[in-house]
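Right, one structure below, let's go through it.
Right after this comes subunit A.
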Amino acid sequence: MPVTMTRGAFALPGTSLAFKTGTWRNTRPIHTHAAAPCHGACPAGEDQQEWLARLQEGRPREAWEALVAMNPMPAVTGRVCPHPCESACNRGQYDSPIAIHGIERWLGDEAIRHNWAYPLLDVPVRSQRVAVVGAGPAGLSAAYHLLRRRYNVVLFDAMPEAGGLLRSAIPPTRLPRDVVDKELGRILALGIEFRPRTALGRDVSLDQLRSEFDAVFLGVGAGKSRHWDVDGAVPADLHEGLGMLKEWLVVGALPTPNAVVIHGGGNTAVDLARVMRRAGVKDVHVVTASGLPGPDTEPDDVLNVVPRELEQAVEEGVVFHPHRTINRLIMRGSKVVGVEMVRLKKLPDGRGRKSRVSFEGTETVLHVDMVVPAIGEVVDPTGMESVLHGKDYIKTDRFGRIDGQAGLFAGGDARDWLKGLTGGTVSAAIGDGRRAAEAIDALLSGREAVEPVRPPIRYDRLNLAYYENRPRIPLPTLELEKRNDTDEIEGGPSGAQALAEANRCFSCGNCLACDNCWTLCPDNAVVKTTELASDGSHYVFDYDYCKGCGLCAKECPCGYIDMVPDE
Partner candidate 1 sequence: MIEVRIHGRGGQGNVVAAYLLATAAFETGRHCQAFPSFGAERRGAPVTAFVRIADVPIRRRCQVAEPAFLVVQDSGLLHIPATVDGLKPGGGVLVNSPLSSADLSAECGRPTIALPATALARDIIGKPMPNVALLAAFLTLTGILPTEALAKALAHRFKGDMLERNTKLIEAAAALVPAGAWRETAHA
Partner candidate 2 sequence: MTEPASLRSRQPRFRGLEAGHRACQGCGEALAARLVTESAGPDVILTNATGCLEVFTTPWPQSAWRVPWLHSLFENSAAIASGVEAALKAQGRRTKVIAMGGDGGTFDIGFQALSGMLERMHNVLYVCYDNEAYMNTGIQRSSSTPHAAMTTTSPPGKNRMGKRHMKKDLLSIIAAHHVPYAASASVAYPQDLRRKVRRAMEIEGPTFLLVHSPCPLGWGHDGTLSIEIARLGVQTGLFPLIELERGEVASVMPIRNPVPVVEYLKRQGRFRHLFSDGDHRAREEREHLQALADYNIERYGLKGDGDDPLDTDGADTVRRGGPART
């Protein structure tokens, strides 16, 4: 039946809804939750964008809950992580990166202060038991994530306290011990059965554990210094870096030569250099094959150190010699009197693989009376022979699974991926522990382990017109003359600062709930929901009317909307 003509051809309101302009469309907008670069770069697997979003909403507790769904110890990582998230932050290309670590630290401290409860997953309690060996970051993370999934977890450690290298290798000036005590205490208090002073190979054997438990995770760390010599020469009184640091941390003893060269480019080298400098050593040199952060250095060639630690070390008088190695020890008898350095760089070879090339004719000499190698550590093989097979590290896949050893998992510094930016950090160990927990859960539930991966968002997908230049919050640092061996050097932000800083987040790749698409759709084809839509955003495309103009995608500040061919 045709419509009959109205008097004077008037029309009723909103009757255009009968006309579905969606049929005009060639491409349709869809929401694509891409990975923010911070998330992509985070070894622990945190989605910083997500918890910053909760903070933008003024909900710090929810922010913390989102954070600890990945990383149970933000108060620790907020202090010690070299925060590759900040290096990756798109804001860095715009003005300066978000001070993610500062906000993380504030959230961790807030959780401790308010005793916010760790949210466990709402799943049935599991009967299976899992043994976790090593109560360092990897082991703690594995234990926590297993407990979250309601497994029975027994955590073993040779030391009297949990923490691993958090206590043995990181100076309290970087990580105050009460923070470690409180945050780790809260994790253990969730119901992890902790068995201290129980060393693998001494007090308990791997076979024993494997027979008693449904799965075993090895987070034993790398406690043994890597062998070091220069053309076969080794000083008679050689001290290696990690051992010196541990001795200083535990008993307070530290040699004080006139001049020292530390060989290595990791946190151990830098921490030790700063401790020695503060202890009165006049000349402290760090020789490293890596480069200092800067335009001339490839990202994968930068010193693997928290950047601000590096700055502080320089401030304190440590002298860095980047892109160099020690070529020769100058000895007087068995005693070192100097080293000869040569410049080198990581360059691609004929097959495109990077290797170190030293440049003849660039040799220089440093006069020192002590040389300390800090070139890294390997796994102490005691009790681990069956999994090391004579290697320095345990070989695993990304879920910590050991080939041919069902039910046995490993992660953290003990596994063999220490190269590159993401390995060898507390955060990487935490990520390992979490993925291993997923793999263990998958194994014990008879399913495939999954680690959701989202495509990364490119900087040029953001619409920068919608952001303002806003300076990064300054974080307080203890003045040079006030620094000592115990007081924390770097301070955290205030709550107001943390919230303000969170508001700088671009929300890369995820909905900012800014209303732009809803505001700018000429066709009223974006509808808003005050509850969450199924994809977690607040907006729904009404494909009955969307003409596919693409304005929403173009004007989405976050790159959250993609135009795809219409079916």
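Definition applied: a residue touches a chain if its C-beta (ideal position, glycine included) is under 8 Å from a C-beta of that chain, and two chains touch if they have at least 3 such contacts; residues count from 1.
As a selection rule, all candidates are chains of the complex that A comes from, given by their letters.
Keep in mind the model is a prediction, meaning the values are calculated, not measured.
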| item | value |
| --- | --- |
| Given options 1 or 2, the chain of this complex that touches subunit A | 2 |
| Of all residues in subunit A, those that touch candidate 2 in their complex | 3, 6, 9, 11-21, 24, 53, 56-57, 465-469, 503, 507, 512-516, 518-525, 527-531, 533-534, 540-545, 547-551, 553-555, 557 |
